[in-house]
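Of the protein chains in this complex, all but one are displayed in their positions.
For chain A:
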Amino acid sequence: MATQVDTSASTGAGRVASPSFWSGVWQNHAPGYLFLLPWLIGFLGLTIGPILTSFYLSFTHFDLLTAPRWAGIDNYMRMFTNDPKFAASMRVTFVFVVFSVPLKLAFALGVALLLNRGMKGLPLYRALFYLPSLLGASVAIAILWRQMFAGNGLVNQLLANFGIQGPSWISNPNTSLWTLIILAVWQFGSPMIIFLAGLRQIPQDMYEAASLDGASKWRQFWKITLPMLTPVVFFNAIIQTIEAFKSFTPAFIISGGTGGPINSTLFYTLYLYNEAFGFFRMGYASALAWVLLAIVALFTAFSFLTSKYWVHYDD
């Protein structure tokens, strides 16, 4: 059967869509496609369809109640020439990404190094440290954060023990974004687990050889651990950067959906949400979403292009 199809396909190179070709494909692969169907329907209907629709909508004005009106590149023009809130949300998001991602990775690596020393009860600690990552994006944690960093919250009560009068962290425009960065760093669990797995992959004989040569632990870290770990660092950096750009729930909950005070926590995604579901500008919101996609794609492409200068694959 299979050979039959192969020959018909190769001989009919000029007329690929011949009935015999398709019926052959169908006869041979029907069960495969049938098994694929539930996923395929979801992928086309719930992912590709909405993505293409949003691309179309980004060139329209659409308020949900009336049909979309074609707007050309109006939405994109407004974004880049005449929208101070777009600029503000960009700034907030970049500050968040630039600070939260490296801090989170450094923290995750630090904890992974500690856990890698083979202490007692390792599985328990691993689970405990991973827990915040599972809870992090949840509404409950964001509410807890709001309570902790409020004017009379836990953080200020602790500071009061040292005689420091802390500000109302979440409602002060100078500090509110930092509470969100700390929240993001606290969710270091998932990169930490991946670092831990990466550390386990580094051959022990390298360290033994280095010790024999008299290299200090510090030197071993910089000369063996970190270079050997760069593929994992690279992977974590990309995943966490994308996550950070997409971050939404904490800012939404902590600022009550406003991005305040004074737009200091107006994440790009939060601005997008407010434009779409606060002011019903679906067209503009779609355009914002596509610009975010372009930014994330650029970041990722840049990371891949530079990776050959700092990521070491031992094969």
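Note that contacts are C-beta pairs under 8 Å (C-beta built on N, C-alpha and C of every residue); 3 or more make two chains touch, one makes a residue touch a chain; residues count from 1.
As a working rule, contacts and distances are computed from a predicted model.
Missing from the rendering is one chain, named in UniProt as "ABC transporter ATP-binding protein" (options: "ABC transporter ATP-binding protein", "Sensory/regulatory protein RpfC", "Insulinase family protein" or "3-isopropylmalate dehydratase small subunit"). Note that of A:56, A:279 or A:310, the residue touching the chain absent from this view is A:279.
Annotation: of A:49, A:110, A:173 or A:203, A:173 touches the absent chain (contact as defined above).
In the full complex, the hidden chain is touched by chain A at residues 63-66, 85, 150-151, 167-168, 170-173, 255-258, 260-263, 274, 277-280.
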